[in-house]
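Of the protein chains in this complex, one is absent; all others appear in place.
Here is chain A:
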């Protein structure tokens, strides 16, 4: 293991050694502006997130609910480019020393060039990538280049995934496994389904060594504590984005995401 995939593994292992789950935050690059987005990413890392996923906005985010769609839209209308996403990764990692991943759809990377993107992401200090519309069967070329540059390939598993697919996915993936807590798109939910617990159990039953982190729907400290009871990591996205969207100005937005990260950091330590 080389590059920042090692940092990601060490970070998740350290949380486990502390007897807690890791807190993984998601924020799109370029939202509300490129510099404002960088400040937000740094703020959540400083306030308690262990890992951050930087979203590379896409015109057609078919797996995202209205909150992240709105943020992507604002970022794209603001003219965000892949160079800005990479700068967000670099500055967040350099400022905090924490692992930073990119989450996006496959077409922007396919178009940019897999070789070029993986090289530049590694060079920016990135730890890996989550590509939710690139299924394991289509991921050969990506994984070849990601491995070459020491980048993790985090696959998503879903409640509908059958056991034999869980085995294929955990065998091909690296970094951690992203377990979708429910069947649906991103967005906050009142409750995080019982499906999540079962999916984590079935994923671990494949014998994988990878940490299993749960995302989709988690928005508050109590939910984070609940998920932390059975998962290695808790992933929170829309709740952060919503705080930024709802804030009257950027300074208030930064205070709000900082506050949420602090609460969630308590949650993943089992303090509901």
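To be clear about the criterion, contacts are C-beta pairs under 8 Å (C-beta built on N, C-alpha and C of every residue); 3 or more make two chains touch, one makes a residue touch a chain; residues count from 1.
The working rule: contacts and distances are computed from a predicted model.
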Margin query: I want to check something: the complex is missing a chain, and I'd like its UniProt protein name from "High-affinity branched-chain amino acid ABC transporter permease LivM", "Na(+)/H(+) antiporter subunit C", "Tryptophan synthase beta chain" or "Probable sugar-binding periplasmic protein".
Written below: "Tryptophan synthase beta chain"
Checklist line | Contact partner of the left-out chain, one of A:141, A:183, A:205 or A:251 | finding: A:183
Item checked: Per the touch definition above, residue among A:52, A:82 or A:121 touching the missing chain -> A:82
Check: In the complete assembly, which of A:157, A:210 or A:231 touches the absent chain?
Finding: A:157
Notebook entry, point to check: Quick one: which of A:132, A:175, A:253 or A:267 touches the chain that's been left out?
Noted result: A:132
Next item on the list: By the contact definition given up top, give the residues of chain A that touch the hidden chain.
Entry: 58-63, 65, 69, 73, 76, 81-82, 105-112, 132-135, 137-138, 155-162, 165, 169, 180, 183-185
